[in-house]
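Only one protein chain is missing from this complex, and each of the others stays in its spot.
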Amino acid sequence: MIPLTYYLILSSIVFTIGLYGIMSQRNGVRLLMSVELMLNSANINLVAFSSYNDDMSGQVFTLFSIALAAAEAIIGFAILLSIFRMRDMINIDDINILRW
Amino acid sequence: MENYMLLAPEIILALVGLTILLTGLFIGTNNKNILGYIASAGLIAALCLTISNISVNETMFYGTITIDALSQFFKIVFISVSLLVAIASIKYTEGNKSTDEFFTLLLFSTIGMMVVASANDLITLFIGFELASLCTYALAGFEKNNPKSIEASMKYFIIGSLSSALMLFGISFVYGMTGTTSIPGIAENAGALAASPIGLIAVVMLIAGFGFKMALVPFHMWAPDTYQGAPTVVSALLAAGSKKMGFVAAFRVLVIALAVLSPTWQTAFAALAIITMTLGNVVAISQTSVKRMLAYSSVAQAGYIAMAFVVMTPMALAGGILYTLSHAFMKTGAFLVVAVVGYMVLSDNKNAKDIDHLDNFKGLAKRMPITAFAMMVFVFALSGIPPTAGYVSKFILFSSTIESGLVWLAVIAILNSALSLYYYARIVKYMYFLPASGGKVSEPLPYAIAIILALAGVLVIGIWPEPFVYWAMEAAKVLMI
Amino acid sequence: MAIDSLAFLIPLLPALAFVITFFFGKKMYSGGALIPIGAIAISCIISILITINLLQNPEVVVHQSYPWFAIFNLGILIDPLAGVMLCMVTFVSLLIHIYAVGYMSHDPAKPRYFAETALFTAAMLGVVLSDNILQLFICWELVGLCSYLLIGFWYQKPSAAAAAKKAFLTTRVGDVMFLTGIIILFSSIFTIYNGNLPEGIYVLQFNEMFKLIPELSAMHTTILGSEVSMLTIITLLFFGGAVGKSGQFPLHVWLPDAMEGPTTVSALIHAATMVTAGVYLVARTFPMFMGAPDALIVVAYVGGFTALFASTMGIVMNDIKRVLAFSTISQLGYMMLGLGMGAVVGMEAVGVSMFHLINHAFFKALLFLCAGSVIHSVGTQDMRQMGGVGKVMPITFITMLVASLALAGFGIPGTQIGTSGFFSKDAIIETTYLFGEHTGNYIPYIFGIVAALLTSIYIFRLLFMTFTGKARTDYGGHESPSSMTVPLSILAVLALIFGALTQTKFYRFLDETFINNFVHVNIGDLAELGNYHLVHGHHGEPLLILWMPIIVGVAGLLISFLIYYLKVVDMSKIVSRNNFVFKLLYNRYYQHHIFIEVISLQLTYGLSLVGEFIDRKIIDGIIDGISDGTIAIGEIIRKIQTGVVQSYATAVIAGVGLLIILLKLIVEVQ
Partner (left out) sequence: MINKAINGAVALLFLAVVALAIVTTTWITVDELPQNLADQSNIEAIGVQIFTQFVIPFEVLSLVLLGALIGAVYIAKSEVEK
């Protein structure tokens, strides 16, 4: 049987990739993908805990959180679309009218 | 059989939201004013129902929802803020063909906050959090042809998703160590979590998630930009309403569920509270945009409220809880005043830029006396001058901090309050002592009503605080079990 | 006791007058001036009746208290100390309000002026009436706020706006100290009761506080390696608040600038309200000072030094109001010095100091109102452009002369003949001599006596430069209207005779303050706690000491007369006629002038310049530096907010990381 720790390390690596992406990527779509990675790494955790604890609520939570991730993604893409329409690009770090 | 009446406020708001959406399809843009009235009526009904159930204590739906003094208190905070915003928005959305979307999103985000307030399960809590967040992301970008608004929305969205991912990651560890998502269940099994290193990681990630909403430094970075860029009525909702969602979630999850880890999160909140209030006040001084100044002041106020987590005596918790109510009225009122001023500037000059600049407040006392007076009361309340709500809550919070022996914390907070008076008094100076740049303007009625209601809230709590203090004490008792 | 039940009206009426005048003043006669005048007149009558009542039965103090919410209390306390203050504040404020009807008659913003002065008076009455320290602090802050509004009354002038800001910020330094003192007091009381505070202690009523003095005095803490009594820290922090409010060194910088407001405001701030609040605070909490080792000595030194320091600067000022401003600082220094002498005379110090406070209120209000009358008529504040004003404004001149004599303290020792300032100031100087005799430390006495000499010089310099000689510019003045001269005359009569009439009664009355049914303390026991050795039945100072103040007063008069009266007369003649003999005469006087200046005054002059330098550059610099520094830091920190969302995300993630590390370290340690 695969130890639980393996799943957790996997999920934390995925999460870290997401973190790195959100810190370093300029492209809006890539940022959204990074966010999805982070949410899904939490899902890995939840499912792993759920089966190793023999408790179903973690899997229910995962289903919910997948739906939430989808909802988050559509809002994100809508905002990106709006930015694209306004400025013809989606480089997030060029958008800094509001500062200081 | 569950008592569905206890969920009636949420159900009514959902139904009203759907009604608005459907009605909006069939009526012309010119008649869409009525949607604002429907939304306000729905919020008033929800407020009445919530108040009528104020002393209920019940857990429902397999323990996923709880109705108690704490949840009712915060629900009233959320509904009041939404109501004030909705009333003011009747004017703001006038002539906009997307009025229906605006009010639906407003009501849905209110439902999200209310669900968080009564969540007794991390799943419920997280979904409520997301409901409120997603709707406010869209609301922040409501002026979609205004680059500032879209930018505000984008920043809010990215930092928001990052924080909810962090929070979900933290929740997953809490679930893993305790084997349950129910808050009372976690409280029972949290011993193992407290004993292991992962407990600390989970707590910090949860704090990051809640701190994003509360706008605690360093999770606050989105807040000034978003409050400044978003439509002002939405900023009011974010600063006064959705910010409190972070607090109620932290009360539920940290104080009730993870009480055994209190040394960890108390230390964390001590550090965050000090940094937050100091940075908020210091940076607010050098702002020239009133919205941005209020945003930083809002950051600073979050720092004061966070002191309740450090002190953790019943009196301090009551002070913190009362502060959320006071702050809701003060901040909504202040932002609505900025909204009125923006409206005034735009009606002077269609193409005006920087409508939230401090210069627009020059001589406001002559141009809009009621608004200027209300603003003066709001900023004095924010800085804690009696007899206002801000004074009462600050007094209870600070004095209980001193009582519990944390004099240094109270001294820092008081010095910060003194510092904050500098920039608040500057607004008053601009309004009352500088010459006006235009003639008298009559306030639009919806804005005036909302501002006067907020003013009444601030003064009533300030002058007759006993019932509110008692009520906040009741709410604090829920936390002290 | 019917009149006692009206006590709550004393602060309430002016407060109501504020509301009415503020909102409806525009439509009323003279900007609604009659409403505050009426309200303050009624308050004044009530205060006087209550005080008379108190005079007859000193053991029955008025004490009413209304709980407001859980741990706060609205209370009214009128004991002899509060009673005399009430009468003084309402009375002087009333006269100033009446005077302002004439003085402000041309100002379009009259309603705002009268509303703000009414609120100012109400706040000051609130300070005086409080029966607990929290309420006192709130009113104290309100006084500060009103002073900000009033000093910046002509906010169109940048200098007025700057002065208002400076006053606000500087007194706030003191306020923070005061508040810190309250907090430390509260937490100490909390420690004494070990967390279980009995009902009523929460509200910090004075009697409850005073009961705890022995316990507080026994608590110690270590600062910089030396053991300090908790009570000393608390009282010194309170005194810090008083230093800010009462313009003591080094927080006096706001007071001279406060002259930017209308002259009536200056009179109100300097004579009746605001600045005396600090002295009142020390007097009110005097038993705590008695129980605190070294606290009174600090008070005495700060007061004495301020008295001397400010009077040296009074000599070099050319602005008539600035001379008076430094005079106020100096006189407040005397009051603090008098309070500090509690170290040898105990309770009597309060009587001595408060007596000077009351007399000072009369003659300083008079001086300001006379100056206002002159400015109103002449149209300038620069004394170099005046001269000979006495001929066109005889009433003002006579009243000013009376006030100057009172300030310089003229009178005949050993008799009942003398101006009010004579009785009160000499009493302070005598106690300082007693202090010197008793402890061998004559420094306070030297402070006092030198300051008395300088006081006499600067006030007669002002008198000679302004009222005598020939007009130096064409100002074409006229006597002021009767609404201005009547208050002047009333104040002049009081400044002349009040001291002689009330001297002994006043001391006896005030001595009752801390030994009646509300506040009961035994000063002797407290003095032992505070390690002070009191002297009883002190009499028989050498005759020279008795006469010393009057001798220096006359000396000052003569010096001023020689320099500023004779010189001016001669100079104008010489310059116009070019007569050799007169020139020679003039030169002799000139030499004489040089002689005196070089030998006796150049030194003082130099000192004053140094003082002014310290004042303007260093102290102002530090205070401005703090505010500028905060703003600069804000400017730097706001740049962290780059506007790039990825950097925000980095901040969030770094925050999480740092928080984890921080908590790991702290939790490990615990």
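Going in written order, the chains are labelled A, B and C, and every chain counts its residues from 1.
One rule holds in what follows: a residue touches a chain if its C-beta (ideal position, glycine included) is under 8 Å from a C-beta of that chain, and two chains touch if they have at least 3 such contacts.
As the structure is a prediction and not an experimental result, all values here were calculated from the model.
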In the full complex, displayed partners of the excluded chain: A, B, C
Omitted-chain contact residue, chosen from B:53, B:71 or B:124: B:124
Options B:117, B:138 or B:473, residue touching the unrepresented chain: B:138
Contact with the hidden chain (one of B:62, B:408 or B:464): B:62
Contact footprint on chain A, counting only the chain that is left out: 1, 4-5, 8-9, 12-13, 15-17, 19-20, 23-24, 51-54, 56-57, 59-60, 63-64, 67-68, 70-72, 74-75, 77-79, 81-82, 85
Contact footprint on chain C, counting only the chain that is left out: 650, 653-654, 656-657, 660-661
Contacts of chain B with the absent chain, listed as residue ranges: 14, 21, 61-62, 64-65, 98, 101, 104-105, 108-109, 111-112, 115, 121, 123-124, 127-128, 130-131, 134-135, 137-139, 141-142, 144-145, 153, 176-177, 179, 192, 196-198, 200-201
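Just so it is clear, only the chains that are shown with their structure count from here on.
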Centroid comparison with chain C (C-alpha atoms), farthest chain: A
Chain centre separation in whole Å, for chain C relative to chain A (CA means): 65
Inter-chain centre distance, chain A versus chain B - centres from mean C-alpha coordinates, in Å: 26
Residues of chain B whose C-beta touches two or more other chains: 154-155, 158, 162, 166, 224-225
Sequence positions of chain C contacting 2 or more other chains: 638, 641, 643, 645, 649, 653
Chain A partner contacts - residues on chain B that touch it in the complex: 122-123, 126-127, 130, 134, 137-138, 141, 144-145, 147-148, 150-155, 157-158, 161-162, 164-166, 168-169, 171-173, 175-176, 179-181, 224-225, 228-229
Footprint of chain B on chain A - complex, ascending: 8, 11, 15, 18, 22, 28, 31, 35, 38-39, 41-42, 45-46, 48-49, 52-53, 55, 57-58, 60-61, 64-65, 68, 71-72, 75-76, 78-80, 82-83, 86-87, 92, 95-99
Complex contacts: residues of chain C adjacent to chain A: 638-639, 641-646, 649-650, 653
